[in-house]
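Yeah, one chain of the complex is gone here, protein chain that is, but the others are all in their spots.
Let's look at subunit A:
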Amino acid sequence: MDNRIYSINGPVVTVRNSSDFSMLEMVNVGDARLLGEVIGITGDKTTIQVYESTTGLRPGEPVYSSGSLLCAHLGPGILKNIFDGIERPLKDIAATQGAFISEGKTIPSLDENKKWNVTMKVKVGDTVKGGDIFATCPETDLIEHRSMIPVHISGVVETAVGDGEYTVTETLVKIKNDLGEVFEVKLAQDWPIRNPRPVSYRKPITLPLVTGQRVIDTLFPIAKGGAAAVPGGFGAGKTMTQHQLAKWCDADIIVYVGCGERGNEMTQVLEEFSELIDPKSGKPLLDRTVLIANTSNMPVAAREASIYTGITLAEYYRDMGYHVAIMADSTSRWAEALREISGRLEEMPAEEGFPAYLPSRISQFYERAGYIETLSGKEGSVTIIGAVSPQGADFSEPVTQNTKRFVRAFWALDKSLAYARHFPAINWNLSYSEYLDDLDRWYSQNVARDFTALRSEMVQILHEENQLMEIVKLIGSDVLPDDQKLTIEIAKVVRVGYLQQNAFHPDDTFVPFAKQYKMLKVISYLYDACKPLIQKKFPISSILNTGIFDEVIKIKYDVPNNNIALLDEYFDKIDKALSTIE
């Protein structure tokens, strides 16, 4: 039982001649007790990746075994908080250590002194099983925390406390199983981050994640329980898209993982989300949000873990019966962390230096999304939206390609759109969503019967424009016949008036489905009304001169979200404007 450091290479440390460790076990390294995880065991060598800076570590310092896998601590107090990649509370670290993060301090993830106002849901004599909710408490003004019996415990409640105020470390319930073993159950429990939490069964996908972003909701929707990827070069607006979704999507809980990204961005999310008010509940958005920040200058091994920590927290809230959306920005940094550690282990590299197990790790992550029935019979979902930062904005690189295989919605961000300040810069020719068919029914029942038809019409117009632009690029637009010019003009209305959305405009930042539908309807009506005029050989310029196209483009600003009825007037306006031509 004398485990000592033998070699040190960056974040990778080895111990010789030890058989005390198991794979993926959490360990404490050195006198400073840095947190680490066992990632390899060979004949005489145990390899450990350390989640903190190893500067100053010496060979010969002890390594302590913990006997458990790397776990997330789950319980009330997660929401509104900001953690690092291994779930250490950054606010508490700031309070005790100052502005810079130093190594080796263990601070409990959840506040152990805070008392929660607990309502008990079980009583002595009840038979309970893993996943059953035994107590609830208001975690934030918005979210009720539903504490569950740990998955491996089932039996009869022997003792239970009454309603009252308890901390996360107090035992609330004792459960005796068939074998006579007694388990103590507290508000907080642990779960190994690399293992998916169990569910009763997976349900088919039927509901969309409503985001209020027109290009996503209408053209490339994402379903609750689905997975989407947002690839794009720098400056294309990945982070902006993620922030918009985190703010406006209709999930109950948002887990925002800043994985290897900018520190200022996390500060921004923290500040902005405490100020922004959720329109539905009137409470700050932070009440439903948990942030995981492993910025790019924090240790690389913890970056690798941050994605798993995030998804574990998401699954925990899903099991309470909530719809959870997790934004991972960016999964490329996570893949690079894998590459970096793989390099230190001197593993054989595959494509571009990434380890050969990259695709399987990516698929394991995205497969943790799903719409499920929980062990206690509730419905919940985890939706994953992963940003990808392809090297050189080249979508053929391994992380983008492998991600593409495991997600069903792909929102390709386009640098040339971003240069022209067309935001969100989601390229309609490269993007796709496979959820359209799954959601068809929902659209016709909840938005309008002809919504998908209208959508197809818009896609058709954009597609035709794309082909016409090929010709325009060669010979200019003047030579096109007027009916094709009309298509180009209508496509411009769709692009500028519909797909472009201003995140900084109070009304345009989130657009309800009813308005989206009406806007499509107006654009389609305009197109249909212009066609006969063109057939009657009226020049396209006479139609454009009426200014009706510009007016339709500005609908997004002119019609407020709370007065959608105004949109009905546009049909008349179009008729009136076009009648002046004849």
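Here, contacts are C-beta pairs under 8 Å (C-beta built on N, C-alpha and C of every residue); 3 or more make two chains touch, one makes a residue touch a chain; residues count from 1.
Keep this in mind: contacts and distances are computed from a predicted model.
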UniProt names the one chain left off this complex as which of "Cation:proton antiporter subunit C", "V-type ATP synthase beta chain", "ABC transporter permease" or "Peptide/nickel transport system substrate-binding protein"? "V-type ATP synthase beta chain"
Residue of A:24, A:41, A:393 or A:459 touching the missing chain in the full complex: A:393
Specify the residue from the set A:82, A:173 or A:399 that touches the hidden chain. A:82
Out of A:93, A:305 or A:426, which is the one that touches the chain we can't see? A:93
Positions on subunit A where the hidden chain makes contact: 6-10, 16, 53-60, 82, 90-91, 93-94, 97-102, 233-235, 258, 260, 262-264, 266-268, 270-271, 293, 295-300, 333, 336-337, 339-340, 343, 346, 349, 352-353, 389, 391-394, 419-421, 472-478, 496, 504, 547, 550, 553, 557
